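This report concerns only the one structure given below.
Every protein chain but one is kept in place in this view of the complex.
Just so it is clear, A and B label the chains in written order, and each chain counts residues from 1 on its own.
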Amino acid sequence: MSTVAETPLLQVDDLQVTFQLPAGPLTAVDGVSFDVRPGQILGIVGESGSGKSVTSRAIMRMVRRPGEITRGRIRFRGDDLLRISEREMQAVRGTKIAMIFQDPQSALNPVLRVKEQVTEAMRIHGLASKDAERRTIELLTQVGIPNPEEAAEKYPHQFSGGMRQRVVIAIALANNPDVLIADEPTTALDVTVQAQILKLIRDLRDELGIGVIFITHDMGVVAELCDDVVVMYHGSVVERGPVRQVLTAPREKYTIDLMAAIPKMDSPLREDAPRPQHTPVLEIRDLRTDLNTQRKSLFRKPTPFFAVNGVSLHVDEGETLALVGESGCGKSTLSRTVVGINAPTEGEILLDGRPIGEMTLREQRRVARSVQYVFQDPYSSLNPRRTAGQSLEEALSIVGVPKRELRRRSEELMDRVSLPAEYLDRYPYAFSGGQRQRIGIARALASDPRMLILDEPVSALDVSIQAQILDLLTELQRESNLAYLFISHDLAVVREISHRVAVMYKGQLVEQGTTAEVFGTPRAEYTKSLLAATPKLDKASR
Amino acid sequence: MSDQRHQTGNVTVPSTNTLRTIERRERGLALNATAKRYLGALRTGRGLTGLIFLLALVALALLAPVLFPGGYDQQSAQSFAAPSAAHLFGTDELGRDLLVRTLYGLRTDFSIIVVAVPISMILGTALGLVGALSRTASAVIQRLLDIILGFPGVILGICIVMIIGPGWLALVTAIAIGGLPVFGRQARAALLEQNTREYVTAARTLGVDKKTVLVRHILPNAIDPILVNGALFVVAAIFIEAGLSIIGLGIQPPEPSLGSLLNVGMRFIESAPMYILGPTLVLILLSMAFSLLSDALNDSVNRK
Partner (left out) sequence: MLRYLLSKLPSVLLVLVATSIIAFVLPRLAPGDPASTIAGPDATPEQIGEVRARLGLDQPALAQYFTWLFGVFRGDLGMSYIFNRPVTELIGARIGSTVELALLAAILLIIIGLGLGILGGSVRSRGGRVAVDSVNTLLIAIPAFLVGLLLIVLLGVVWPVLPVSGELSLFENPSLGIQYLILPALALGLSQAPSVARLLQTTMLTTRGEDFVDLAVAKGASPTRVTFRHVFRTSLGASVVAIGLRIGDLFGGAVIVEAIFARNGLGQLAVQAVNMRDYQLLQVLIMGVVLIAVISQLLTEIALSALDPRVRLDA
């Protein structure tokens, strides 16, 4: 393996990238320097806007317009990549330095077969077709794709996200690069799949001795995978060093605050569980929801697909029940069924002990107001053509608040979520993700609900903002004794905020219990695998 | 920098969008977003050019009776005169001044557009948005629109002329009907897209009724592509008029229209090629005006 004295493969020196915007120039990367040595996995971590992605693209000289590299040197084995011609750079890309991207949905050309795309990487650089094809099968095997010959003939959309990402990695490795740049490659993947990909990268590093630059916003992944880490904030490097040191004993304020805001798997659990009551606010018995209710053709009746396949749970006043699971497990469908967006096929939903099915339409509507929904994507849950105030007023007038009271009540709602009243007259585009989510929460509170269903409410937010929203939610719960059904895929967040946890897999609950029980002594295999796959910060202190 | 979102399981995480976010926050005042979008279109080179062309033509068309009170049928002995200071576009086969006839033809064309296009746009959009209220009705309507779509504009025009006879009414009807599938499809596509937006789901969850959701949430967000298409359709409408008139099925003599002038000009193209100068010029300017405006609008609403 590498020794400390070995010359670095890649040396980034005082890199500066500036974007020429109509509003003025913006320095997205300012004075960034770091080294990568053979066999080293260097993590670059930062929140959105930190410049980490731009830095990685700069190394490949793939910065998008209107950005340009305005200062610095990027030396690969001594040669400054910023001084060579574009044609020479094309010869470097894919052979000496390779890159893998974030979104497996769109990372591969949808109309070309996998085989073509992998062989292309080699054919571009001069390898004969026959040899390239042979190597393709080798590569696909190396990255762990089953039945590589068959897989090579398929199209990208026929694979799952994890498999597609493996193909992307295969393409990157095709010409035995010295450096691999991985730009958030697992952010879009489920946690179990992420664990597999991380292992793959680690194995490849061990076998091939490549240097890896791993860009991410997830400290847990850094702890699991990286040897050293560089922390970026607003375009500059704030702190750097071996992973264990930076994570356990950060020196800079930003890093310290960041580490404090990150939910950890070993943080203390909530102590304030309410006493169990006679009638839970929400109870679900044997719920089943069929998503395939629409006829696609005139002749065939669709086969039912039960996204929710026999689920029973309950939530008490003042309690947070977390619903965890990976994509496709049905947790979103479950929440949408409770709120009425999807129609249940079987089973009962009881609010305050009364089944919804037995209520009149008017009663249903009244009762529906006591369960409100907070959406996951702050960027599309507010109508861009209406001001924040108009969105809140809509929610208020539905529950019968008279016109003259609307403004006052809207201001009250904004106050509850700690936003200034002036923001009522602004349009969504003026707000950050965190602010929009607060408005979404305010809108949900308009009807004075007893319960909130929150579907991945913080997954789209930066870690520091995430902590603020979670604090807000906890405070609101304490103030008004709200019940929460908190849906998430992020186990660390769930651990911090919930009293009880239900684990969902393929439409059914595999485990249910208090947070301490489920995290400490999991009984189901799936729960155990989920917990094992979750990157833990404490791994750094090995 | 890309404007893409990332997927985390079911969730989207915004990417490094610093630039846009900072830009927006600095302008995050309560400006009427609609006004910004549309007026912003007029500030571009294209939008401005289109607007100038349009205003100039509208002015000329409106002022024609004032500038040339004699009307479009003043015959004289000088037929087929070449363009000169006295007759900017020359004279026609009956000695009438072609500039005057062109301007009056422009009036005719405007009168057709002003009636036919809005009718088509409103009716077509309404038909397309029916899907928000009833799915079966929408399916039936889409089928009917598909059938209309199967008729190329001119053929449709021919059919209508066949039934009501040539002239202004036939043209307006042909254009109005011809535009229904264009706007209907556009509206339906916009509807389907809006249905996937979370704020629509949010409104429905809150309990807002279907009609209000349609008017308050879906329509304002769907209106942009409809307007862009509307401007483009005006161009198509102009061509339908001209096309039908040129084969003699549109506006009948002596009333001039851009197309009917071209019809006559066509017959004399080899002996008096300058005949078509006037109507050609005006036709091109008119369609360019709307085309440019449509483009500028398109850019402006997509730049958000």
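The criterion applied here is as follows: a contact is a pair of C-beta atoms (placed from the backbone, for glycine too) under 8 Å apart; a residue touches a chain by one contact, two chains touch by 3 or more.
Bear in mind the structure is a predicted one, so any value in this text is a computation, not a measurement.
Listed residues A:T95, A:Q194 or A:T333: the one in touch with the omitted chain is A:T95. Of the listed residues B:G47, B:G179 or B:G265, the one in contact with the hidden chain in the full complex is B:G265. The chain that is not drawn here is touched, among residues A:R134, A:H157 or A:R251, by A:H157. Contact with the chain that does not appear here is found for just one residue of A:D13, A:E120 or A:D257, A:E120. By the touch rule set out above, chain A reaches the unshown chain at residues 60, 62, 87, 90-95, 98-99, 101-103, 106-112, 120-121, 124-125, 155, 157-158, 168, 171-172, 297-298. For chain B, the residues in touch with the chain missing from this view are 2-4, 46, 143, 146-147, 149-155, 158-159, 161-163, 165, 235, 238-239, 242-243, 246-249, 262, 265-266, 269-270, 273, 276, 280, 283-284, 287-288, 291-292, 295.
Definition applied: only the chains that are shown with their structure count from here on.
Per-chain CA centroids place chain A at a distance of 44 Å from chain B.
Residue ranges on chain B touching chain A, taken from their complex, read 1-2, 4-19, 21-31, 33-34, 197-199, 201-208, 216-217, 220-221, 304.
Considering their complex, residues 19, 21, 23, 26, 28, 48-54, 64, 67, 102-103, 105-106, 161, 184, 187-188, 190, 326-327, 332, 339-341, 365, 368-369, 372-373, 375-377, 379-387, 391, 394-395, 398, 425-427, 429-433, 440, 443, 447, 456, 459-460, 489 of chain A touch chain B.
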